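A protein chain is absent from this complex, but the other protein chains hold their places.
And now, chain A:
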Amino acid sequence: MNTETYVRRVLDEWSTEARVPGGLADRALGRRRTGRRTTRAVLVVAAAVLLIVAGVTVGVQGGPRPATHPVDTSLRTDPNDAPPKRLVAAGQVALSTYRTLRVSGKKVVYTWYLYDPASGGYRKVPWAWLAVAPGLRQAAVLDGPLPSARVGILDMKTQRVTRWIPLKAAAGGLAWSPDGRRLLVTTYATDPDAQYHKGTGARTGFIVVDPRSGEAHFHSLLFNRADPNGRQDLGWSRDGTLIWATTMSFNPPTRLFYDLNGVRRPAPAHEADSLEEAGISPNGRLIATHGGASPGLGIADTNGRTVSRLPVMQLVAWADDTHVIAVTCDLAECGGPRTLSHRYVLMSIDGRTSVPLTGYKALGIVNSWDPVFTRR
């Protein structure tokens, strides 16, 4: 391939990220005096920022991908919007869904927006909780109020629930197995997003569901008293043979592992080493770490040696073995006490290359949104 051919390919792919604005004919005809610039000028920036620990973290749904079909790895960005209006994706992962949140009384209320392949953007959906399966072909949804007595399997293409599966224990959290064939449902006695006093909680256990057969088995795994969050969702190990619960510790072990009957098991190598959501690289050789006493976050090898330090606030997901999706802050504010806005970027692990994936978002509840990255 020569340079011309490669440039032709890059231009063609890049051009698909252009978004057609509404009302172009009106603007051209002068029917709306307010063009884009005027509209932007009158936007009011909300100043109140409420910081809250809601016990919810950004994460990747689905572990290492089983090599079953070719994966679309095209880079898709929406650097001017936060939250994004069109698909954001890099390497092996895509931003499949995001949630906004608000505090109502003594509980956190989430509003979900789901990727809609038909429009290429995100659509507000009525579900109280959801998880998109690896491959982005289906999602699991819970209807509110939580906890819910059934889980729905939603076809991403039509955005409709194709099947409801009744549950013997009420559900509040969802996680697809890395191969996308099983669903881990975290069960709760009461609303997981309500406020709980220290030492109390709501998690009762979990159910592993086979969405195809509807088979579902409940196992008890009570809430962690050391965890101040009501929501204590469980997740899958990388190979999908075990499940984990977080310990809320910055030091290893950051997770405790159990088999699918709820019996405690040793942690798989390096899977309880770090709290950073990105975790272990797809090839298993590198780990995203919180960096210990050093500033910034780090990439370490499996022997604990630091490979690089990155000037970012959070390492969210591995796009491939040499790139991570990270949260960076506004350069003018980064690291200072007034760090109020940040954005998602794709960054090489040596820190030399960084491409914005989304626009800037404010910290805290106001204007806040949390993305979930899923394996494509």
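Quick note on the criterion: a residue touches a chain if its C-beta (ideal position, glycine included) is under 8 Å from a C-beta of that chain, and two chains touch if they have at least 3 such contacts; residues count from 1.
Just so we're on the same page, contacts and distances are computed from a predicted model.
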Since a chain is absent, check the UniProt entry for it and pick the matching name: "Glycolate oxidase", "Multiple sugar transport system substrate-binding protein", "STAS domain-containing protein" or "DNA-directed RNA polymerase sigma-70 factor".
"DNA-directed RNA polymerase sigma-70 factor"
For chain A, which residues reach the chain that was dropped from this view?
1-4, 6-8, 10-21, 24-25, 27-30, 35-37, 73, 75, 79-80, 90-91, 319-323, 346, 348, 350, 352-356
